[in-house]
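Right, I'll just put the structure down here and ask away after.
Note that one protein chain of the assembly has been removed; the remaining protein chains are unaltered in position.
Now for chain A:
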Amino acid sequence: MASAAAPASSEEAVKAAKVLMVGAGGIGCELLKTLALSGFSDIHVIDLDTIEVSNLNRQFLFRKSHVGQSKAHVARDAILKFRPNINIESHHANVKDAQFNVDFFKQFNVVLNGLDNLDARRHVNRLCLAAEVPLVESGTTGFLGQVTVHVKGKTECYECQPKPIPKSYPVCTITSTPSKFVHCIVWAKELLFAKLFGDKNQDNDLNVHSKDGSSSKLDVFERDVDEDLDQYAQRIYDHVFGYNIEVALENEETWKNRRRPNPVYIRDTLPEAVKQNGSSWDCSNDHEEPSAMASLGLTNPQEIWTLAENSRVLLEAFKLFFEKREKEIGNLVFDKDDQLAVEFVTAAANIRAHSFGIPLHSLFEAKGVAGNIVHAVATTNAIIAGLIVIEAIKVLQDDYKNYRMTYCLEHPTKKLLLMPVEPFEPNPSCYVCSETPLLLDVNTKVTKLKEVIDKIIKSKLGMNLPLVMIGSTLVFEDGDGLEEDEAANYALNLEKVLAELPAPVINGTKLTVEDFQQELSCSINIKHREEFDEEKEPDGMVLSGWSAPVEKQINSNGENKSAASSSSARATDDTVEDPSKPGMKRKLDELLETKENCDASSSAQVVEDDDDCTMLDGNPALIKKKRLQ
């Protein structure tokens, strides 16, 4: 906790400060460097990640020789090389672990976030509120970035403004009516790849029935005994790109107002492959990672392949999995750093895209979509790190009038690349930092407790280890230290529909939901409803009462661990607004609007001088929320 008397100077404040840095990646490396150079001497760092090659273009504390090692530990060692006398404690751990409880957070004067996912950010926000420690948040994507300050009671908490949630697509769009490349990627990744190489026990929406019921198999994706690999590959190709499309075309209704897809068969795209049998053209040696591109002599990941090339890549990748990585089949999960998987998904997505008249993409682009890759450069991180330290120093001096939320833009607006804005007061209807009951529309006769916990409590409300009570009855608890019979009881409750729980949940019932670690408690009032729109309300339940999140197409890093439906996806799109910039568009519009209006107003304090940094406080009448006093 901060010392009782406010420090005299920024130098003293910095010297005395104990700081927690969460994340030692892009922002973290720059931040740790800046903290060290600025005189901070007592720093804790938490990061669960290990170093990868693609980090090295900006996470400059790391070297190629460090690949695979802990970011937190290596960052610490690198800083000590030029500042041997400061104290840095590094934790190679998940900030959501139980060890980082409220008491842990209480020891710090300020917490600095350099995270890359919404989930962890929300968790840290709650702990900072519970521990009453100020939080300086930040995020970057390419040339964009921002730094925000959150002090309990004085400013909005991180969750006062709703954050865009990861985009998910309706199942039918993925399985039947794709219109964008991302839909094809999701299909290739979560349906085809998962079906062929992933866990066989997982539900999958791919049509498994064969053409004429001629085979005795239930599942056409299963390889026949002694079936030749080439033949197997071609059979699958024809099934998913040919037969399944023909089946879809039979439903006239679907295509009334839509472009009809073209079935694609191997005999048309690669006539020579049909005649060929036996071994593949593979000439890569066993030491190298198997790659269809390498086998086929395709060297440029930026190139957009033809339909024929995509088909060759697909068949080759398919065969390489079976020939070289057989042991992994049945356990594979798509990984953007798995070259063969990326090749497979790119090719499959492209062939499907071709069928549906959607433009094809290069492996490079497809990988970005499939892997939710965030584009990044060193310079933005360096700028943001500098701003974080500036705000941190203000926080340490309790200089609340000067706290600023700073947005780093790609192109100057009103001649500013850095746009500082005063923080808003806390949102009185924020369920995290203010006491506000929520409302859940749900069919209590049909929906299981498990679904509410996964889709609402863990996912939307971001609770980690929730506890659910109805009146005084505890119906669910998560965490270690549960008695066997308790755990069994909760397991039973999970499978029950709400209306049939030991304390029945019906219209008007109030649920109390808590997470002890986050010290967060909230009430959810239940409203029973039977009809839900499949497209607009795919979850079959709707949470409101809190400013509902706006679903936008985003480039997301949200690690949503709840059991995703096979159609859920987080993917890049051409118009990107990233989650690291919560409500950014709206706020900026507001700001620009007020600036415009202020120029005309007599109470404006605008200095039209290029040399000065123009910072507007805005006409209070025009701003909806109260600024910090």
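Assume a contact is a pair of C-beta atoms (placed from the backbone, for glycine too) under 8 Å apart; a residue touches a chain by one contact, two chains touch by 3 or more; residues count from 1.
The criterion applied here is as follows: contacts and distances are computed from a predicted model.
> Which protein name, taken from UniProt, belongs to the chain you can't see among "Aspartate aminotransferase", "Integrator complex subunit 14", "Ubiquitin-like 1-activating enzyme E1A" or "Potassium voltage-gated channel subfamily D member 3"?
Of the names offered in "Aspartate aminotransferase", "Integrator complex subunit 14", "Ubiquitin-like 1-activating enzyme E1A" or "Potassium voltage-gated channel subfamily D member 3", the absent chain's UniProt record gives "Ubiquitin-like 1-activating enzyme E1A".
> Among A:F143, A:F322 or A:Y400, choose the residue that contacts the chain missing from this document, as touch is defined above.
Missing-chain contact among the listed residues: A:F143.
> Touching the absent chain in the whole complex: find that residue among A:K96, A:H375 or A:K448.
Considering all chains, including the one not shown, the answer is A:H375.
> Would you mind spotting which of A:P170, A:P263, A:P301 or A:P504 touches the chain that isn't drawn?
Of these options, the touching residue for the absent chain is A:P301.
> Just one of A:V53, A:L482 or A:A503 touches the chain that is missing; which is it?
A:V53
> Please identify, in ascending order, the residues of chain A that touch the omitted chain?
Chain A touches the missing chain through residues 33, 36-37, 53-54, 56-58, 60, 63-64, 81-84, 142-143, 299-302, 364, 368, 373-379, 382.
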